[in-house]
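One chain of protein is taken out of this complex; the other chains stay put.
We call the chains A and B, going by the order they appear; numbering starts again at 1 in every chain.
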Amino acid sequence: MPASRPKTGAGRFFEDFRLGETIRHATPRTLGSGDASLYLALTGGRFAPQSAETFARGIGYPASPIDDLLVFHVAFGKTVSDVSLNAVANLGYADCRFLKPVYPGDTLSAVSQVIGLKENSNRQSGVVYVRSKGYNQRGETVIDYVRWVMVRKRDVNSATPETHVPKLPETVAVANLGEACPRIDRASFDQELGGSPDWFEDYRAGERIDHVDGVTVEEAEHQMATRLYQNTARVHFNQFSEGQGRFGRRLIYGGHVISLARAVSFNGLANAFHIAAINGGRHVAPLFAGDTLFAWSEIVETATLPGRDDVGALRVRTVATKNRPCADFPWREGEGYEPHVVLELDAWALAPRRP
Amino acid sequence: MPASRPKTGAGRFFEDFRLGETIRHATPRTLGSGDASLYLALTGGRFAPQSAETFARGIGYPASPIDDLLVFHVAFGKTVSDVSLNAVANLGYADCRFLKPVYPGDTLSAVSQVIGLKENSNRQSGVVYVRSKGYNQRGETVIDYVRWVMVRKRDVNSATPETHVPKLPETVAVANLGEACPRIDRASFDQELGGSPDWFEDYRAGERIDHVDGVTVEEAEHQMATRLYQNTARVHFNQFSEGQGRFGRRLIYGGHVISLARAVSFNGLANAFHIAAINGGRHVAPLFAGDTLFAWSEIVETATLPGRDDVGALRVRTVATKNRPCADFPWREGEGYEPHVVLELDAWALAPRRP
Partner (left out) sequence: MPASRPKTGAGRFFEDFRLGETIRHATPRTLGSGDASLYLALTGGRFAPQSAETFARGIGYPASPIDDLLVFHVAFGKTVSDVSLNAVANLGYADCRFLKPVYPGDTLSAVSQVIGLKENSNRQSGVVYVRSKGYNQRGETVIDYVRWVMVRKRDVNSATPETHVPKLPETVAVANLGEACPRIDRASFDQELGGSPDWFEDYRAGERIDHVDGVTVEEAEHQMATRLYQNTARVHFNQFSEGQGRFGRRLIYGGHVISLARAVSFNGLANAFHIAAINGGRHVAPLFAGDTLFAWSEIVETATLPGRDDVGALRVRTVATKNRPCADFPWREGEGYEPHVVLELDAWALAPRRP
């Protein structure tokens, strides 16, 4: 048998990344209305513009947009085989901005640039920072975000790269919000159909909202969602190997946890119809199949957008728990988190201003 | 922190309903071919007009219609947050008529009117009757039905409303059937493709049909279906709270049970391609994940439609059981039902007349 190059990739290890390197990811993906239906069936979203063509067109969209988080997951999913197949941990994301709406029929592809490297002192692994962008079929950037992951080394003795830790904004600046949101005709924003009597002006910084509803997740659900996103991280799919691992079970993709928390937040934030930016997020603990997710949110800040009187921005910190209702707003406890907390997400959402 | 209005709704209690009151429900929903695919994958439908564009167009539809029961569930789902979030029990429905076909791309919204109120003698709860209508994007009524639910009171001492119980028809009159069914070209109704050699004329009142096949339901399936319908009743999704409740588990949405029975009924009623009306339905017992549903039907009555020689109406009573085959047609027993029965549904279905 003649020799030939190995066909199966083992993914990049820490020493394979070069500062400044650009990686174009496989597989491009056309998102259709069927993806939107399936996303809705998997997460439970009820935000009106994403649910109804008529509502979307009525307020100023040319069509019902693909849910922001579905865009995020698809763009994210493409980066996994190249960036995080050998990751020990997803450490965080920052500076995530939605820049163009995505509509059924659009095709997304993704490119990442290595913007930071820092080997750990034990030399077993290191932190890789990438800025990833998702593009549509016209080459327009639809999403732009940074994430950092701890990646194993193949060879502990490989050379240590120069440490470079990028400076990242704590929050996305208000001036950078709203690019993916067309001008909204707020007089046409039907609040009964939208599901909430509140306008942007009705929210106050410091206000806390219990989203009440709990949703139990099944293995089939998170697996289908994660495949819909073409995210191939093996910890989500392979019970044979995970059964022998640290948790003894498959992990639910953290992004899907974000989607569930977002869907649950409809009860209290129904008119915050668009996520304009994610300032940061932390997966405090894993969620497993059989767990029931609850969530609450705090309005951290409210901001008007320069040059826009149609929508305002709510900075929302959403905390999700497992198997613990959130009527008393569980969050931090001492140095750490209340033990049931699984997610803390800091995002900017847009809501229509009072006409 | 400044005071602000609570953002999360707790749903209406019995004393919140007013006779004659009209409620416009959130969230409108555009149904696409992806919803039809997902519905098919979740229920197992095989009726030809709903499955194939060619078949539908061949017999006279302008396009493959959205399954009648998917229309019902979507219209129903919207009413839940406003009508039955605090329901103790769904007691029944009546006078359900399908008035216009729904096609991919149509957007449904729903409005309910309170048509009856009756406080229970213990003053803990009361029965609310609503007539709900589903509309398409042109404002045409596509479905119209009545349901009644027992709803908890917030305050036992709140004033008792005047009792008003609406008069409801036992069955939908034959003259009111068929509005959602275009004129069918029965000569083009290909029975081999349709899956049955029988025409309307081949069914006899009193005839009983065992649908033979059994289908086991999984938690992920009924949850995905119920989210597809945007039905938010918590008993279907929240194992944390339901685990502490009466059954110790999540309840399968009764409407999904109807869909499964309808899909199973293809074996024996393949040419009864359209549900024109639901006369009434009773969820005799809950179905749980892991249960296997079986069903049988009796042709209660057959009727020709005034002014139409293309289709005839079969009044079908379908009985579904759990974990019990239906070869011997289990139904009532003494005062009640045979112990495995979960559903009794009385509906009018249309079948093509012999060409």
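In the analysis below, contacts are C-beta pairs under 8 Å (C-beta built on N, C-alpha and C of every residue); 3 or more make two chains touch, one makes a residue touch a chain.
Being a predicted model, the structure only gives us computed values, none of them experimental.
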Item to check | Interface with the unshown chain - residue positions in chain B | outcome: 32-38, 40-44, 46-48, 51-55, 64, 192-196, 198, 202-207, 209-216, 218-221, 224, 267-270, 290, 292, 294, 323, 325
Item to check | Where the unshown chain meets chain A, residue by residue | outcome: 1-2, 4-5, 7-10, 24-30, 32-35, 37-38, 81, 105, 107, 109, 137, 218-221, 223-225, 227-228, 230, 232, 234, 237-241, 250
